[in-house]
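With one protein chain held back, the other chains of the complex are shown just where they sit.
Each chain gets a letter, A, B and C, in the order it is written, and its residues are counted from 1.
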Amino acid sequence: MVGYALEATQAALALGLAPGVVGLIRWMKARLQNRRGAPVWQPYWELAKLFQKEVVVSNNASWLFHAAPFVVFASVVTATFLVPVLAVPLPFDGIGDLLVVVYLLLLGTFFLSLAGLDPGSPFGGMGASREMTVAALAEPTVALAIFALALGAGSTNLGQIVARTMTQPGSALSPGHLLAFGALFIVTLAETGRLPVDNPATHLELTMIHEAMVLEYSGRYLALIEWAAAIKLLIFFSLLGNLFIPWGVSMALTPATLAIAAVSLLVKVVVLAAAVAVLETRIAKLRLFRVPELLSVSFVLALLAVTSSFLLR
Amino acid sequence: MRLFSKILQVGLATEPLLAGDEDVVRLLHDVDARARRLFGRALAIREVDAGSCNGCELEISGLTSPVYDSERFGVHFVASPRHADMLLVTGPVTRNMAVPLLKTYEATPAPKLVVAIGDCARSCGVFKGSYAVAGSVDQIIPVDVFVDGCPPEPADILRGILAAVGRR
Amino acid sequence: MSSLFPQLCVLGSSLVLIFGLILLWRRSVAAYITAFRWQSLVLSALTAIVAYFGDDPELYWVAGVLVGLKVLVIPRLLRRMQRRFAPERELTPYVNTATSLVIAGLLVLFAYAITRPLVALSQLPTRAGMPLAMGLVLVSLFVVISRKKALTQVVGFLMLENGIALLAVLGTYGIPLIVELGVFLDLLMAFLVMQIFIYQIHETFESIDVEQLNRLRH
Partner (left out) sequence: MTLLFLLMLAGYAFGAVAAVLSPTDGVARRVSALGAVVGGGAGLGVALAFFALQVPLVVEVPALLSVADGLAFRLDALGAFFLALVGLVAVPCSLYGAGYSEAYDGRYSLRFLGAMLNLFLLTMSLVPCAGNVLTFLLMWEGMSLTSYFLVMTDTDEPDTIQAGAWYLAMTHGGLALVLAAFLLLAGGAATTAFADLRTAAATLSPATRNAVFLLAVLGFGSKAGLIPLHVWLPRAHPAAPSHVSALMSGVMIKLGVYGLLRVGLDLLGGGPAWWGALLIVLGAVSAVLGVLYALMENDLKRLLAYSSVENIGLVFIGVGAGFLFLSLGAIPAATLALSAGLYHALNHAAFKGLLFLGAGSVLHATHTRDMNRLGGLIRGMPWSALFFLIGSLAIAGLPPLNGFVSEWLLFQSLLPGIGSSATLVAPLMTLAVGILALTGGLAAAGFVKAFGITFLAIPRSSAAEHAHESPRSMRVGMGILAVACLGLGLAAVPIMSALGTVLAGHAGLPAAAPPLGGGLSLTTPGTFARMSPTLVALGLVVVTAGVWLGVRFSGAARGLRVGDTWGCGRIAQTARMEYTSTAFAEPLRRVFAELYRPTKDLSIDFHPDSRYFVQSIEYRSEIVPWVERYLYAPVIERVERWAVRARAIQSGSAHAYLTYLVIALLGLLTILLVRGA
């Protein structure tokens, strides 16, 4: 019973925390641009406002356009049940492993791309085409990085990966781990539409990827999609944080350890958000056709991760 | 690395709440409560250039600069009218831009506001009477607030935006 | 802590290899030189680590010479050359960047496969890094054949040498100091010769694009 309560808490926490992560990155970027910036909780106001607004739908759109936001949102929420945000082992651990999480996120991308094509806007098609290209090219990296982790842990199940790194702290510093971390970090940037792959703050339609697909959305639909994007970012952050640096994740399910887990999660998220903010200040967006090169860098990193994990066996 | 040390040296460039401009500060506090109800302290703006000389655009882009930093009030610019709560319209509306302006207005989900920026938007300015001009902004779409000036200062624009939010 | 040493070896070798991969990913020669400098630094650090764990004081000397020669002297010379031909960037290699990187990945896997018997025979705790060193050798060779600018090729060659040095350090705990010094001298000589060549090429063709050499046939 405790387990199920934990699952619910975890999902609620992810839902609640996600917009804050986006706000945090924006605030840090503002500070790095010597601006005062919006407060960290600004995205919450924005979501609340969007839920109160009317929806304007294209006259070319079909039922898919109305269904997509719900599917996108549901796919990431379902994924939060499987990701160890606070504790392991979760009661739903047997339902799906890391691969399932990846494919759930791909399901969201798939529907969002279709929704981008649906109203017949050229921007939507452009966004859909680019998003699927990036998603497809990121996939091998994800798979290999997962397997580099799984090789060490002897399982692709998230709980076991975390547990194994906790019991053998040395393995967190093993090259396979570090390289896989690097590879997944690049993929995180690509999949969540951050610089240098996509600029979340762009107003130029021709440079957009994620934004171009959601140009047609408004009101509550937009709120769902933006919220889902934020949760996706949080999922990637908690994967990066909890799979590679698992300390703090609760294994005992006592209130004290859970509190520690929550605090450590916050710390990890803040550190990762800071890394993203600094990176986004430092680098410019890549040309779309240099993105595959970036992704092949991450692929090679993942390949090296797998290679060095069987070197050390 | 050099970049970050520069960032550290400059520090915060934003002017603290438009120092010296007591009006705006009072207005801001006045508006805050009502604005929260209507737009939840988050205002998304779509800028429409209906035929301006780009003088007003220059000033509007000053809003997002570190000095004025409109983002701290929750005011930010978006890429699509579908995401917007407010349209900032500049310039006299030219014949070619009349329909697009109307379409943009229609594409914006309710509740929505329109702020017309600059003298041209109110009265077509020096372009008045030109064969290429369809009329002032309020002849095409309903306007909530006019901001005068040629071009108006960013502070004026900000004041206009906040006034529009306050009017509702 | 017995597992620390092999892990450090693999980590160091991976870093050395990754700095080698930068040649395939970046386009500015300045970045290549920086990559080479860092690579050499990691290499000498690794040598020092091997010296520490392997209890072989001679290797400290080797590490010191590495720092002096490859971290300080050669990069500085390279910089000077680069400043002279500054506008020349590696814009259109024979093999495009993404493909190059994937090929590099395959080469590393291949290196893993061919060094397996070697690794299986060796009892040294450093053996796990050898495939990566071999990978660097292959990747540097690939750089030399797939890139057009002479300066890139020089950096590729230097990295090749780094790969061989790494292989030596990991495979045999470093060959005797005197041999190592001889290799370094050779390297320095070769480097100077190449420098002269590059100046020559530049004077003749006003470019250091080695494709220009094709014109010599006519």
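Rule of thumb we're sticking to: contacts are C-beta pairs under 8 Å (C-beta built on N, C-alpha and C of every residue); 3 or more make two chains touch, one makes a residue touch a chain.
All of these numbers come straight from a predicted model, not from anything done at the bench.
For the chain that's been dropped from view, list the shown partners it touches.
A, B, C
Which listed residue (A:Leu13, A:Leu107, A:Met166 or A:Ala201) would be found touching the missing chain in the intact complex?
A:Leu107
For the chain not shown, which residue from A:Pro119, A:Pro175 or A:Gly193 touches it across the whole complex?
Reading the full complex, the residue touching the unseen chain is A:Pro119.
Contacts of chain B with the missing chain: which residues?
Where chain B meets the chain not shown: residues 48, 80-82, 97, 99-101, 103-104, 106-107, 109-110.
For review purposes, identify every residue of chain C that touches the missing chain, sorted by number.
Interface with the chain not displayed, on the chain C side: 96, 98-99, 106, 109-110, 112-113, 116-117.
If the missing chain were put back, which residues of chain A would it touch?
These residues of chain A touch the chain that is not shown: 51-64, 70-71, 73-75, 77-78, 81, 92-97, 99-100, 103-104, 106-107, 109-110, 113-114, 117-126, 128-130, 132-133, 135-140, 142-144, 147, 150-151, 154-157, 205, 215-216, 219-220, 223-224, 288-289, 292, 299, 303, 306-307, 310, 313.
As a working rule, only the chains that are shown with their structure count from here on.
Is the way these chains touch best called a line, a ring, a star, complete, or other?
Per interface graph, the chains form a line.
Just the chain pair, please, that has the highest number of C-beta contacts.
A-B
Could you put a whole-Å number on the gap between the CA centroids of chain A and chain B?
33
Centre to centre, by mean C-alpha position, how many angstrom separate chain A and chain C?
Centres of chain A and chain C (C-alpha means) sit 36 Å apart.
What is the distance in Å between the mean C-alpha positions of chain B and chain C?
56
Give the residues of chain B that touch two or more other chains, as numbers and ranges in rising order.
Nothing qualifies.
Which bits of chain C are touching chain A when the two form their complex?
Its residues touching chain A are 3-4, 6-7, 10-11, 14, 17-18, 21, 25, 97-98, 101-102, 104-105, 108-109, 112, 119, 128-129, 131-132.
Within the complex, which stretch of chain A touches chain B?
Contacts found on chain A: 26, 30-39, 42, 45-46, 48-49, 52-56, 202-205, 208, 211, 215-219, 222, 278, 281-282.
Which bits of chain B are touching chain A when the two form their complex?
It comes out as residues 3-4, 7, 10-14, 39-42, 44, 66, 69, 71-74, 76-80, 82-83, 85, 107-111.
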